[in-house]
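Only a part of the assembly is drawn; its chains keep their places, and the rest are absent.
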Amino acid sequence: MDQISLTERDAIGIGMHDLRTVDCDPDFWYPVAWSHELKAGKTIGTRYAGQPVALVRPTEGEVFALEDRCAHRQVPLSKGTVKGQAVQCCYHGWAYGRSGRCIDVPYLGKGKLPNGVRTYPCREQGGLIFIFPGDPALADSIPMPTLAHVGDPDFRTRQFGPRVACHYTFMHENLMDMNHQFLHRRQMGQIRARFLSQDRGENFVEARYSFARTDTHQPLAEALIFGRHRDLKGREQPVEEVVTVRTEYPYQTLRIVDKDGDLMMDLWVAYVPQSADQRTTRAFGLLSVRRPKIPFLIDLIWPALAVFTNRIFEEDREVVELEQQAWDAQGGDRNREVFPVVNHLRALLARSGRPGQSAGAGRAVFS
Amino acid sequence: MDQISLTERDAIGIGMHDLRTVDCDPDFWYPVAWSHELKAGKTIGTRYAGQPVALVRPTEGEVFALEDRCAHRQVPLSKGTVKGQAVQCCYHGWAYGRSGRCIDVPYLGKGKLPNGVRTYPCREQGGLIFIFPGDPALADSIPMPTLAHVGDPDFRTRQFGPRVACHYTFMHENLMDMNHQFLHRRQMGQIRARFLSQDRGENFVEARYSFARTDTHQPLAEALIFGRHRDLKGREQPVEEVVTVRTEYPYQTLRIVDKDGDLMMDLWVAYVPQSADQRTTRAFGLLSVRRPKIPFLIDLIWPALAVFTNRIFEEDREVVELEQQAWDAQGGDRNREVFPVVNHLRALLARSGRPGQSAGAGRAVFS
């Protein structure tokens, strides 16, 4: 990593808005709920960047998504009931169909029905319900993401979806900079990430790392999945996996390939802004792990893997929330980034997003 | 209801302030506490629209009401102690009489006593303590409200006084629009309100409804009070009571008259703003129910009636708080009201109230 010029960063982002005031580009497919959260014949409320969204699953037919406010008195439609292909507001019983049109006001003549509510293009895939919060005309032309190895019998996939009180950009930077393994020293033992190379393009930034273990302690869950590393008595022993972290806007992936070139782990994650200022985020993650040769071993270690990944994620969550708290207290971004990959990532996130309501309120990036 | 022109609403309220920024007219008598909350020889703190009020009940003589801030260091007098016809601040012992005048500073000569604190005209009636928060000179000319059938031996009266996190106007509209029976379908069964007629004047709006039951389920508490309805096997069976809802500014009543023209139930309620922005409310309600012919039956069903009315009120509370939350999130009133009675009510509340501090901050009514 030392070999990468620090002056690269100076070429990036000068004059940009404070990155923490840049909103996500809404013209992508964003997950807003897990499929299992929405039972047949029910509706639930979710949100994208301050916009309340009602998801409706009729007993027959696909899920659909409406603005989660009755046109009458703005009460959430997700508090209502599903009736055929419509949702009926809990308060005075106004009903809205799949198109968002108001199709019934129980105490009003049919000719006099008021207008309806906004709809969102909606798709269900890989156990997730996605909406397209941007321009609906673009929805069909924007591809759905590849969701790790969901459905692949060679892998088992774990869902995780924590809520985190920070801007989504802190999450991208957290994962991209593997030098933060220091944070996880208690869970992972002394691992040192060695930066190998980077790549970038119009809509992505990618970094590759090898991992070197600097102690002899290896967690059980890791050993069971990747095999035990034979350590040379205190010498740094390279773990021969290569870890590739990639932000392909707006999603992020982390893939681990073993010494034989086989994909061992594939993580896909989307960071979905919750509040209007986008400073709270709900992550939707899919972690696909290759099933070991021994049948049922994956089932045996699955709970341990859950505990292990949860602990790691809790550490990440604490630190990115501390970053957001510092931003709030300082009134802007004072980060002094020295790792070129992260600076390229910041530039990607800045140019791919949209100036938020609070843009201009914060300070310059790279102060 | 269909027969009432929707165009009526266009004639109402254009150019008005956002209704949720209209403050209550303080030149009325408002309840601020239940009598039983204030023991003899004690003082309690309450409030009207952000103004803290100390109520004082000497061991002898009437309750009186003072601004709840010591003139010295602004500490609540209601934290102090009652001493004869005065209240003594808890901090340095300054004492104030019924007139608000400072009558003692324990460490200061009598000739040097500072000025006192503001008082409020105060009356106690029907188990409630009222103050007149507006111009004291008007207090005697403004009549006290009629408090349902408190004290009438033919009725038994229940007190209820929840706090609700919304503007008082949402409460008026909630009760006035009986089409919201849909909200209470789990408690009341399938009841359909049929709008009969309306009436309005300078200071009131009134709507009359009949109720039609659309299923065969009738709650026990209702049946015991009003008698069981004989249903014609699935056909809509009119419940022959007439329900009259009336806002006579600033109070609201709901009266139920049975098929013989006898008053069965009489509800009186006042909505008292708590915070300075008037977006939190404490309701003071008196629900008078006619005693059935069979003695003690009313006592037998009283607990069930309490549960029943509490459940209904909880549903109302949730929905009006959702309305306030939507107003907060949307930064103004986007309601699209189609029921003329409610639009007349809104006009009444708007013209009877006073522009609040935040008037102009919200958006136009009926956007």
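Should a chain be cited, it is by its letter among A and B, assigned in written order, with residues numbered from 1 in that chain.
By definition in this document, contacts are C-beta pairs under 8 Å (C-beta built on N, C-alpha and C of every residue); 3 or more make two chains touch, one makes a residue touch a chain.
Remember, predicted model here, so these are calculated numbers, not experimental data.
Shown here are 2 copies of a single protein sequence; counted across the entire complex in this file, the number of copies is 3.
FYI, only the chains that are shown with their structure count from here on.
Taking each chain's centre as the mean of its C-alpha atoms, chain A lies 47 Å from chain B. Residues 1-2, 6, 177, 179-180, 182-183, 192-193, 195, 319, 322-323, 326-327, 329-330, 334-339 of chain B are the ones that touch chain A when the two sit in their complex. Touching chain B in their complex are the following residues of chain A: 50, 52, 69, 71-76, 79, 88, 90-93, 105-109, 112, 114-115.
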